[in-house]
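Only one protein chain is missing from this complex, and each of the others stays in its spot.
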Amino acid sequence: MPSLRLSEVAELVGGELVDDRDPLIRNVAGIDDAGPGDLTFVASRRFAAGLDGCRAEAVIVGPETKTPLPAIRAEHPYAAFAILLERFAAEDDRVFPPGIHRTAVVDETAVVADDVAIGPYSVVGPGVRIGAGTRLGAHVVLGPDVTLGCENRLYTRCTLREGCVLGDRVTLHVGVTLGTDGFGYLPSPTGLRKIPQVGIVVVEDDVEIGACACVDRATTGRTVIGAGTKIDNLVQVGHNVTIGSHCAISAQTGISGSAQVGDRVTMGGQVGVSHQVTIGADVQIGGQSGVTRDLKEKTDYFGYPAVQARESFRMAGALRRLPELLRRVARLEARDDKSNEISGETP
Amino acid sequence: MPSLRLSEVAELVGGELVDDRDPLIRNVAGIDDAGPGDLTFVASRRFAAGLDGCRAEAVIVGPETKTPLPAIRAEHPYAAFAILLERFAAEDDRVFPPGIHRTAVVDETAVVADDVAIGPYSVVGPGVRIGAGTRLGAHVVLGPDVTLGCENRLYTRCTLREGCVLGDRVTLHVGVTLGTDGFGYLPSPTGLRKIPQVGIVVVEDDVEIGACACVDRATTGRTVIGAGTKIDNLVQVGHNVTIGSHCAISAQTGISGSAQVGDRVTMGGQVGVSHQVTIGADVQIGGQSGVTRDLKEKTDYFGYPAVQARESFRMAGALRRLPELLRRVARLEARDDKSNEISGETP
Partner (left out) sequence: MPSLRLSEVAELVGGELVDDRDPLIRNVAGIDDAGPGDLTFVASRRFAAGLDGCRAEAVIVGPETKTPLPAIRAEHPYAAFAILLERFAAEDDRVFPPGIHRTAVVDETAVVADDVAIGPYSVVGPGVRIGAGTRLGAHVVLGPDVTLGCENRLYTRCTLREGCVLGDRVTLHVGVTLGTDGFGYLPSPTGLRKIPQVGIVVVEDDVEIGACACVDRATTGRTVIGAGTKIDNLVQVGHNVTIGSHCAISAQTGISGSAQVGDRVTMGGQVGVSHQVTIGADVQIGGQSGVTRDLKEKTDYFGYPAVQARESFRMAGALRRLPELLRRVARLEARDDKSNEISGETP
């Protein structure tokens, strides 16, 4: 790990030293874990109480947070901290050693740029094309005719089946699977008959896909993950789904076949989206929601089935009062009966 | 990709040309994506509006759909289209090259039929038996004493632990894991004590299991996936589960230990089934439902916890009216109090 003076950090992250103390920073840490040599941060005044008793060497704070610790002041402390984190990340050359490992099996018809790295036991099929600066970890398998752009990172065990296409600067984490058959069958007298899946998956530039996530190939045409979209671990994307740009889709979410997801949509974890649903741009969907119909843009949704978040919270609040409501209605009915008795009415 | 005259397609799929136009078909596509050279289809009159402005070269339609495009008429257009798709699927020999790759590690006690294909870096353990026509992709690992029937397809990274058994014509997609230990522990004074899992997994004929799905071995005896059943990606099947024949189980569903699922059951995505539950034949379970008790045959279920779909929809509808109901009851109570005041009653 690199050591830096606090003043060097300030310059790196675009902040300024609060006073003339300039300790040596050896590592980075969260506010509760930080000790001597560590730099930490306080994202906003709301978390400033965490600085009481904090043992960090120094801290990055926002414009309005005060601390007796040596400090860097920055407009967005977390963003500044994130810049610093890059300095502490493992070196690319250690995680993805340069060159093509002697054990990699690369088909003679594959076209591989000069500076591509390919890890041990990776398999590159016939007709594959790999652009400059792309690095594959160990045990990556690229099926026939896969095309990868430039500067991609494919971690251990990624598998891309035949014909799939990645843009540039795409990161696929451990075990990502692209291009397996969509789940399509037709009933027949002898059971479910498979609909062959002959389309592909296209992943646009700057996408990141989490560990063990699966994206199915299209029945015909393309399943598309739009530019800049981030997908978390163990997510399932069905055949012929289109996901827009700059979406953030949390872990274990499942998006069924032919659903259309607009730009900048965010989904919490374990969301389920039914097939053929259309989700407008800038929609936010709470964790574990079940989306069964089209959602209109720029709106928050929650629940099972998902409704507008405001309505969902209202229903949840009302539901908590329901057992008591049952008693209240029983009381009203009892009184009503009694009053009818008094008035002699026969219901 | 093969090119075919429309008349050849008609013969292939068992339909008939609508008129004497007989264009060359170069590819297949969905109705919205189709362009020159593409054949598409319209499954039913309901989707016929999609033909307006459709740029396809030709279309497969049902008995009652009219179109100015060159067309094949077929009783079941989607089924006809599916037949054609087989012609456009990647060739088996390209996806699973014939022969045993020089890097495959095959134990000398394994019994492998002559025409079996084994991909790069696959590992075949001691006592394994592999039937005729079965093909393994790259990085497949078969533990000791695994038995595979004939004409199976195991894609990249499938792992079968010791003793598991596949029938014939089984497809395991990328990363399928069969035979890992069931989740069984007993409380003890020193913590959770593992119950050894010594059973196996049996997968019957014509089953298809999706990418990264997991099926646990039985504690004793067998976890069984019945003939013709289709399981989607990232599904979890617990120890000693029995799934019947011709079921369709969508992505990310989890079936807990010792549950019994009847024949022809369908489950939407992300369904959860509690342990030891019995589900009757021909049951349909909506996505994200939570099955906590036995379900009777030929019935639709939905919800968390799952109830009969009709009741579930009624409850969901009523729940939407609950906030208003609270107000209505409050109004009744106010009137009731007032009327009691008038009558001088002391509640």
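Which chain is which? They are A and B, in the order written, and residues in each are numbered from 1.
Methods note: a residue touches a chain if its C-beta (ideal position, glycine included) is under 8 Å from a C-beta of that chain, and two chains touch if they have at least 3 such contacts.
In this text, all values refer to a predicted model and were calculated from it rather than measured experimentally.
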Options B:Gly50, B:Pro126 or B:Gly280, residue touching the unrepresented chain: B:Pro126
From B:Ala56, B:Ile118, B:Val141 or B:Val265, residue that would touch the chain that is not displayed: B:Val141
Listed residues B:Ala110, B:Val207 or B:Leu234, member touching the removed chain: B:Leu234
Residues of chain B in contact with the chain not shown: 105, 121, 123, 126, 139, 141, 143-144, 157, 159, 161-163, 175, 177, 180-181, 183, 185-186, 188, 191-198, 212, 214, 216, 219-221, 234, 236, 238, 240, 252, 254, 256, 270, 272, 274, 288, 290, 292, 304-305, 307, 311, 314-315, 317-319, 321-322, 325, 328-329, 332, 335-336, 339
Touch list for chain A against the chain that is not drawn: 28-30, 33, 76, 78-79, 82, 85-86, 88-90, 94-95, 101, 103, 119-121, 137-139, 155-157, 173-175, 206, 208, 210-212, 227-228, 230, 232-234, 245-246, 248, 250-252, 268-270, 287-288, 304, 316, 319-320, 322-323, 325-326, 329, 332-333, 336, 339-340, 343, 347
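By our rule, only the chains that are shown with their structure count from here on.
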Angle (degrees, nearest 5) of the CA superposition of chain A onto chain B: 120
For chain A paired with chain B, centre-to-centre distance based on mean C-alpha positions, whole Å: 24
